[in-house]
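Entry: subunit A
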Amino acid sequence: GGTTKKSSSSSSGSGSSVTSSATANPDAPLKTGLKIAFLPKAINNPYETIVDDSGIAGAKEFGGTAKEVGPSDSSASSQVSYINTLIQQQQNAILLAANDPNAVCAPLKEAMKKGIKVVAYDSDTAKDCRQLFINQASSEQIGRSLVQNLGKQLNYKGKIAILSATQNATNQNTWIGFMKQELALPKYKGMTLVKVAYGDDDDQKSFQQTQGLLAAYPDLKGIISPTTVGIAAAARYISSSSYKGKVVVNGLGTPNQMRKYVKDGTVAQFSLWNPKNLGYLAAYAAAALSSGQITGAEGETFKAGKLGTYKIGANGEVILGKPTVFDKSNIDGFNF
Partner candidate 1 sequence: MDQPETAGRPVLSLEYASKSFGAVRALQGVSLELFPGEAHALAGENGAGKSTLIKMLAGVYRPDAGRVLVDGEPVVFHGPSEARDAGIAVIYQEPTLFPDLTVAENIFMGRQPRRSLGRVDHKAVREATAGLIRRLGVDLDPEQPARGLSIADQQIVEIAKALSFDARVLIMDEPTAALTGTEVARLFGVVRTLREQGAAVLFISHRLEEIFGLCERVTTLRDGRRIASELLDGLTEDDLVRRMVGRDLGELYPKQAAELGPTALSVRRLTREGHFSDVSFEVRSGEIVALAGLVGAGRSEVVQSVFGVDRPDAGEVEVAGKILRAGSPTAAMDAGIALVPEDRRQQGLVMEMSIERNIGLTGLAELGRGGVVRKVLERGRATDWAVRLQLKYNRLSDSVGVLSGGNQQKVVLAKWLATNPSVLIVDEPTRGIDVGTKAEVHRLLSSLAAEGLAVLMVSSDLPEVLGMADRVLVMHEGRIAAEIPRGEADEESVMAAATGRGDTGKAA
Partner candidate 2 sequence: MSPRPDLSRFLRWDVAVGVLLVAVFATGAGSTEGFATTGNLAFALNDIAPVAIIALPMTLLVVAGEIDLSVASMLGLSSALSGKLWDAGWAFETIVPVVLVVGVLGGLLNGWLVTKVGLPSLAVTIGTLTLYRGLASVALGSNAITDFPEKYANWTSDTTTVLGFIPYPIALFAVLAVITAVVLHATGFGRSLFAIGAQEQAAWFAGIRVKRIKLLLFVLTGLFSAFAGIVFTLRYGSARADNGLGFEMLVIASVLLGGVDFDGGKGTLGGAIAGLLLIGFLKNLLILNDVANEIQVIVTGLLLVASVTTPRVIAAVLERRHRRAAA
């Protein structure tokens, strides 16, 4: 059934009962032959592909078998069909990037009842529908740091806009929430957020949204695009338009996409965590759960191969680390 505020409390009890029933044994060895499955937002989303591939590689390290399955449209309903089949296949762990935090809840709880471990990554589900959420970086940190960086670039003056993905993308909306909080601080009184535009993570739509923004707000000084598709499109439009050099673009992007625009000076800096590490960490977290090293309770720690040891924070959140800021100086050091 659907999740209700009432039931969420009750079933989070049941959820935690799943975890607390088994007590954590930190020294338990990682089981081999674990079957784990990555369920991305959509299989043809380049970013997710990077994440999942490194996760699958990670699983090999500890002798598990990992696979990536998923829909080609980033819709919650099609993710649900996949979760159900993964349950039928009795996987040891399901790792997913939720298209809708709640739509996927019912089947995920079903999975946990059947002893399947559930780890969310990249985009979280409702808290009681998974044991762990591997967060690329604390949402608050992402949101605020993006505003801080742009603020410095504009020395805290001028109109800015946000170019987001889809209107309903959970992580996007969380980040945007924190951005607004940061902008509320007195030191940003010189900066005004004039619009949040949505490019639907569609390259061509984001491209046109950028055009529109600049036509609508000729005195726009900066654009924050917390999505790899959006920032690339925005940078590309500006690089080939008369606005080049007049408008600052910042946000989350992959070095390979942005290299050209950093080199030609359209973009001074942007940030991102290393998606490869995200997938890798998620794989190990899932393994640790399945092997009983951890239960998902706050304070537990586990070792994630070459990345070292991680500690589970509040609400079963594991944070990958600080995002890297890329610019002319360091961008050639990265390839993803």
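How these were chosen: all candidates are chains of the complex that A comes from, given by their letters.
Note that in this section a contact is a pair of C-beta atoms (placed from the backbone, for glycine too) under 8 Å apart; a residue touches a chain by one contact, two chains touch by 3 or more; residues count from 1.
Just so you know, these numbers come straight off a predicted model, no measurement behind them.
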Direct contact with subunit A in this complex, candidates 1 or 2: 2
Residue ranges of subunit A touching candidate 2 (in the complex, touch as defined): 1-8, 43, 67, 69-73, 75-77, 80-82, 84-85, 88-89, 100-103, 105-107, 126, 166-168, 173
